[in-house]
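Note that this complex is displayed minus one protein chain, with the remaining chains in position.
After this line comes chain A, so read on.
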Amino acid sequence: MQLWIQKEECQVNVNTKQGTLINGMHVHLMPSKKFKTNTVEVKFQTKISRDTITRLALLPTVLRTGCLEYKTKAEVQEQLDNLYGAGIGIGAWKSGKNHILNFQMDMANEKFIPNENTLAEEAFSFLNKMIFHPNVIDGAFDEATVAKEKETLRRQLEAMKDNKMSYANTRLIDEMAEGEVYAIHGQGYAEDLEVITGKSLYDAYAKVLETARVDLFITGDFNSEKMESTIRKALVGLTDRETEAKSDEMTVFEEMKSVKEVKEVVEYEDIQQAKLHIGYRTHTNLQDEGVVPMLVGSMILGGYMGSLLFMNVREKHSLAYYVNANMDAFSDKLFIYSGIAGADYEKTMQIIDEQIEALQKGEFTDGVLEESKSLLISDLKASQDNAIGMIDDVYKQILTGITKSSVDFIEEVAAVDKEAIMKAASKLEKDTIFFLTSKEAN
């Protein structure tokens, strides 16, 4: 198999997890001639907690409204136009035991615009205002803005309940990962929204600014020295400081759990299509050798149209409208999702069990093995053609402390054989079944 990715490119500055320390941030410069825009991400990593998760989930939309200098969305937009139609995105999510608050900015590269040479500096100075000088007066965000965004988030959380597929996923994780950090809802909790005020929201933000490990990534076609000095000059909100995440103990991985007995949860609702979602323990995560064979195995099991689950549950027995398998390599979990007729529960469960067994016994064709590997490799390669994919690849190495780039993964995927998959799959253990169905069907 041909490997086209330039190995050096993926490992720029990653050998040192620290990057270059500038103004309290670990700065990772990733120059690349692939792009005509520069993509910047500033990531704030803190330990996740049930107490602050709803406030952190609310933060991005409030911060996106504006800052002290550009108070409204319209003023922000005007400024973005002046910066050659730059885009800004603010997001928050869970990553294992950590919470990540992410500021992303995509700006045109001044190199390609005649008579323009201060764009990068202006863009960083705008970002500096958006991150470090939010619209905060007397230690509180604007109450009207907070109230409006609380309402928006409340509606989103309601809508998630109405979407039965995502509801079943959430419930499965609630049940399976009870007591684990994994079960904390990254999108927040409706019942926590009421008490949030402009002040309590800002307190949560101030804590993040004060304690987070901060990593800055930038990729694009730039001169590293010049970019470094631009960042040093324009992004000046933090000073070198003690951070919660400075030590290597801040691992993303949770302890792996064993299964005592299979937990089965059934809920009834007035729905047309029942959801059968099942969680398995893989007893494997990114720290282990077996993770890549497990990844290929999950692809063979239910990762694409030719997979065991798709071919047998859907095509051969016409039981499911959707069926797929998905593994979380940051954790010790693999999930199977299916939408079925409520009355077909037992038959579907039996066929799913048979597919797990087939995977463990190596009962799949070489064709399926090769297709699964080549799909994974193709995805990994394609992800390196976009800036976000490149940054994610490096950040994953920083978060996990495992310095394996996409190129290393591609090599490992290419080397996986049937025996390795059988060995990995033998560790799969059913943990929790969540079944959402209607009274009439059962």
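Note that a residue touches a chain if its C-beta (ideal position, glycine included) is under 8 Å from a C-beta of that chain, and two chains touch if they have at least 3 such contacts; residues count from 1.
Throughout what follows, contacts and distances are computed from a predicted model.
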item	value
Omitted chain, identified by the protein name its UniProt record gives, among "2-hydroxyacyl-CoA dehydratase family protein", "Insulinase family protein", "BMP family ABC transporter substrate-binding protein" or "Protein-disulfide isomerase"	"Insulinase family protein"
Residue of A:E69, A:E289, A:D353 or A:D385 touching the missing chain in the full complex	A:D385
Which of A:M30, A:M107 or A:A325 contacts the chain that the document leaves out	A:M107
Touching the absent chain when the full complex is considered, from A:A74, A:V262 or A:A415	A:A74
Hidden partner chain, residues of chain A it touches	1-2, 4-6, 9, 32-37, 73-74, 77-78, 80-87, 106-109, 111-114, 221, 374, 377-378, 381-382, 384-387
